[in-house]
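A single protein chain has been omitted from the complex, and every remaining protein chain is retained in its original position.
Note that the chains are named A and B in the order they appear, and that numbering of residues resets to 1 at the start of each chain.
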Amino acid sequence: MPSPLTLFGLFMLPVFKLQMKIHTVEMSVRTSGKGTYEITDKVTEIIKASGISSGQVSVFVCHTSCSLVVMENADPSARTDLHAFFDRLVPEDTPYFIHTYEGPDDMPSHIRMCLTDVEKTIPILQGAMVLGAWQGIFVFEHRHAAQDRRLVVNVLGK
Amino acid sequence: MPSPLTLFGLFMLPVFKLQMKIHTVEMSVRTSGKGTYEITDKVTEIIKASGISSGQVSVFVCHTSCSLVVMENADPSARTDLHAFFDRLVPEDTPYFIHTYEGPDDMPSHIRMCLTDVEKTIPILQGAMVLGAWQGIFVFEHRHAAQDRRLVVNVLGK
Partner (left out) sequence: MPSPLTLFGLFMLPVFKLQMKIHTVEMSVRTSGKGTYEITDKVTEIIKASGISSGQVSVFVCHTSCSLVVMENADPSARTDLHAFFDRLVPEDTPYFIHTYEGPDDMPSHIRMCLTDVEKTIPILQGAMVLGAWQGIFVFEHRHAAQDRRLVVNVLGK
């Protein structure tokens, strides 16, 4: 009979292969003014490096003045209109805003963030995100000044 | 002493029972014009089929012109008002939209999707979603034409 240690290895092999894993990576995105910045490829690379082939990925942005959107990534004009819409929906010169210490883009950035959210969870099958043909993941920057945005990507699965 | 294989079976039994599982199902929802289409029962069925009794379910829609909402499902008038609100918040005749190749509902559909999001994560306890008394999950269709919408449902837990 093999030694207990050998048995242990043999017994554990299928267990480890079947076990759920979690793979967490922090990443930074440099933005240069208001707009949307695609990060789909970066998230795809993190999923590949994780070795996880089925499960889900959660992306989170650690800020209150930018957000995340899953948006059409084929024709840039869709994002031009998106930016224009949010500029009008939450104008920088809104007269009743009092939280304006950091400039006219301060309060609108928080509200636009709340309306589009700071996190997205996307399913993974066969090692890749199950995104629709035109879906991409974007950091939605609501500040005029350039920023280094910190994100956390959690890949979860087998 | 029993054979290593028998021991393996005995040793693994509690491990497999305790292990987290992930159960992924793709589903299709046929929509027939703008509005909300309840999918709560379909998601409930997928959870039951997974055998997972505690954990969470993530629902994702693979499109940029429809979205998901967790909305009141008792009185349909609540959803009538929801539709009316979004029709006014992002009008089809918005003069500054340039992304209009696919018709007047093209750009409004993307913006309404961004405002309501493409994914929802809901907790599971005792084999069922922990939804409030009036909460249901709906596909929010933003297109006039009939569509086949593709969704991915990820059940995660034990």
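Convention: a contact is a pair of C-beta atoms (placed from the backbone, for glycine too) under 8 Å apart; a residue touches a chain by one contact, two chains touch by 3 or more.
Computed from a predicted structure; not experimentally measured.
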Using the touch definition from the top, which of B:His23, B:His99 or B:Lys120 touches the missing chain? B:Lys120
Using the touch rule from the top, list residues of chain B that touch the missing partner. 1-2, 7, 10-11, 14-15, 18-20, 54-56, 69-72, 75, 77-78, 80-82, 84-85, 89, 115-117, 120-123, 125, 130-132, 134-135, 156-158
What does the interface between chain A and the hidden chain look like in terms of residue numbers? 4, 7-8, 11-12, 15-16, 19-22, 24, 26, 58, 60-64, 89-90, 94, 96-99, 101, 107, 110-111, 114-115, 117-119, 121, 150, 152, 154, 156
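Criterion: only the chains that are shown with their structure count from here on.
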Distance between chain A and chain B based on Cα centroids, please, to the nearest Å. 19
